[in-house]
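Every protein chain but one is kept in place in this view of the complex.
The letters A, B and C name the chains in turn, as written, and every chain counts its residues from 1.
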Amino acid sequence: MNERDNPLRPYPGRLVGIKNIAQDIKLFQIELKDGQPFDYRPGQFAFLSAFGVGEAPFGLASTAERSPVLEFAINRIGTVTDALHSLEPGAVVGVRGPLGNWFPLEEIKGRNVVVLGGGIGGAPLRPVIHSILDHRDDYGKLTILWAARTPSLLIFTDEYEQWAAAPDTELHVTVDEGDERWSGHVGLITQLLERVAPSPENAVAIICGPPIMIKFTLLTLEKLKFQPQQMLMTLEAKMKCGIGKCGRCNMGEKFVCVHGPVFWYTEVARFLESFV
Amino acid sequence: MKLTSREQLAAWLDALMERATVIAPRQVECGGGSGTHLLLYQPVASSAEVVFDFQRTAMSPKGYFLPSTEVLFEIEKRSNEVTLDEALPQDEQVLFAIRPCDARGLRVLDALLVEHEPADAYYAQRRRNTTLVGLACPHLWPECFCTAIGGAPDDSADVDIMLYEVDGGYLVSEITEKGTALLAGLNAEETDQPAPVSDRSGPSVPVLAPEAWPALFNELYWARLSDRCLSCHACTYVCPTCRCFDVRDYTRAAGPNGIHIERLRSWDSCMAAAYRRIAGGHNPRPSKMHRLRNRYYCKFNYCPQDFGAVACVGCGRCIAVCPVGIDITEMLGEVAALAATLEERGKGKG
Amino acid sequence: MSDNFEPRIVGFLCNWCSYAGADMTGTSRIPYPPNIRIIRVPCSGRVDPLFVLKAFQEGADGVMVLGCHPGDCHYSEGNYHARRRYALMHRFLDFVGIEADRLCIDWVSAAEGHRFAQVVAQFTAQVQPLGPWNGLQRRRR
Partner (left out) sequence: MSESIQTALRTRARELLELGEVSCVIGYERSPRGRVRPAFIYEPADADRLVWDNTCHHNLMVYLHDRKTPPRRGEEVPRVAVVAKPCDVRALNVLLHEGQIAREKVFVIGVACAGMCEEGTEELQARCRRCRERVPIFYDALVGEPPKVTAVDEDWADVVELEGMSAAERLAFWTREFDRCIRCYACRQACPGCYCFECMAEQVDPLWVGIAIELPEKAFFHVMRAYHLAGRCVECNACELACPMHIPLSLLNRKIAKEVEALFGYRAGGDPQTPPPLATFRKDEELPL
């Protein structure tokens, strides 16, 4: 049987780099072995296997345009992520994907983009930011609102300078709780959002974060007069297969793995089941 | 159509066992001689073990296509090298005396696991490797409601061979080429005798159309219905169409040359409290109301939308197995009544 | 059972007594059967019956739980709990077919190097004739 015919088969990838990017969060850089094709777009995800423990889905944090190396920002929170965190560069992991849909970046060309990332939820938004920065003229104003519970949990801090320096781009960072070295904004992302108050005019908001953050960010965006058809989000769910079989990630009749993970608010609002 | 006797059928089965695994209804003794028995589809070594006269087995035969536990991959890991072997099933199987409802259950699973791409390689392979020998029910048994859900006790649409019990033996109908090929060696005579028509009378169970379900989603009814639910997995495990699974790795052996790992897939159940709980603790389906409602919506609303088929075949097993008397036919009746009430109320307002 | 069968024994040893006792056995160069694989635990009271059953399922032919003599627990009462637990576990495991002789709970202090060697030797000799434990395990495919 052709190997490609087994959608549950992971492909070996080598960890070529591991960076500590925040407390208990590492950036894993993976090179697929044997030149396996892996064509993906911002917003898609893949399953990573820590052989001996199992596999779990993670949003891709890189863009194919910038590098052939796949990047994943992973928070150590469960058994699989624990095992991944214990690996050293050179180790082999399994990669299965790309899976799911992607952000309609073509569709939103010419519009202002507001990116709202909460905690590890910022990971799948990084390719959005990178894509916009790499095609800066194709989009209007880029406003990035970036949040974490504490300063030590902020991800991709080494890129903030570069993001903020890009033309027509604003970066606003907040933490729920500061520390002695933190001089930036303290407060929830919703408070930051109210303060920054990006205009809904010709804009699209893209959100990712914990369910509770998405819920309240949507409410705040509505207050700012964003319409449901201007709000995009990427959702997280427990998954075992990523191909609509295992039955675990449904929200009503929609599977986060195949119908998502990227959804317009107009779609989410029609879900029978709440995502929170 | 062919006519054969039970003895001839048994001889054919015995010959078949030489070259394929034959799975058939078998009586299993429980409790070490306490006198209770269970009827289960199991591999048989001789036709003497096969139970020909039965109502329904305790478990559906889905486990021979989507096993309760199977090895997806055998993995060898040596320092920084990993090799993966697919453990695809190779054995030829014959499923003897499958009931029309269970065969229809496989059609539902096919829609989900094969026709909805990408196909599940393991399930698809087992389906290809298996020949289904159907056995018509003369009528509906207690708890059965196949006719209410589009099936029939003598529906031959989903089997390769159909058997009908008649005076003097069985009528054998070849449905597919695969079935014809399997029948080689069966001692039978050609006959003009038509297949007997089973008695289709059964309970009248109104099944609400898929599009009518969403309006009922937030009704208090679901909380009341699930009050008595224990959140066990029995209904989902006996169900011929439930297919939820879990995947995990097991390290089986470690030696100087590396470790041997198996990636296992096992049945899982949407009734489990932790089914949707994500790492970090968030659970979008926290109560048994959420879970039981999801199960029924999955069957009657989600699956029809996603895979084009109601994921219930009316086999009645979930009714028979539920330790606290939750009854899917009763639910269907109440849901239909509820929908009618809501519609009335809507009209009143309009 | 063949005479050259060497049982695999898992020993859960309390950090404060029997583990130190085993150390004493070693430093005193007292020979004892190499069959035991030692797992250090903070107290015999920490040894969940889960550990014992898990050990049997992962290939142990015998399991020892060694704690401080009653009255000497570092945490004052852990071994009293262990005593009740294993008095019962013993009989229960036997009931499901894991012979009572495959499980032992005993007390060895930090000073009892000789006693440790003796207890291990005795238990090894007790398990040896029972042969390998391979019940309730996975069928080979």
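FYI, a contact is a pair of C-beta atoms (placed from the backbone, for glycine too) under 8 Å apart; a residue touches a chain by one contact, two chains touch by 3 or more.
Computed from a prediction, not measured in an experiment: that's the story for all the values here.
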Of B:Ser68, B:Thr83, B:Ser204 or B:Gln305, the residue touching the omitted chain is B:Ser68
Which chain A residues would touch the chain omitted from the figure, given the whole complex? 78-79, 82
Residues of chain B touching the missing chain are 28, 30-32, 34, 36, 38, 58-59, 68-69, 143, 224, 227-228, 230-234, 237-238, 246-248, 250, 264, 266-269, 272, 274, 288, 319, 321, 323-327, 330
What residue numbers in chain C mark contact with the hidden partner chain? 49-50, 53-54, 57, 70-71, 77, 80-81, 83-99, 104-106, 135-139
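Please note the rule applied: only the chains that are shown with their structure count from here on.
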Where chain B touches two or more other chains simultaneously, the residues are none
In their shared complex, at which residues does chain A touch chain B? 1, 5-10, 12, 14, 49-56, 77-78, 81, 90-92, 94, 210-211, 236-238, 240-241, 243-248, 250-253, 255, 272-276
Chain A partner, complex, touching residues on chain B are 72-73, 75, 77, 80-82, 84, 86, 88, 112-113, 116, 118-122, 214, 217, 243-249, 251, 259, 261, 263, 268, 270, 275-280, 282, 284-285, 290, 294, 297-298, 301-302, 305-306
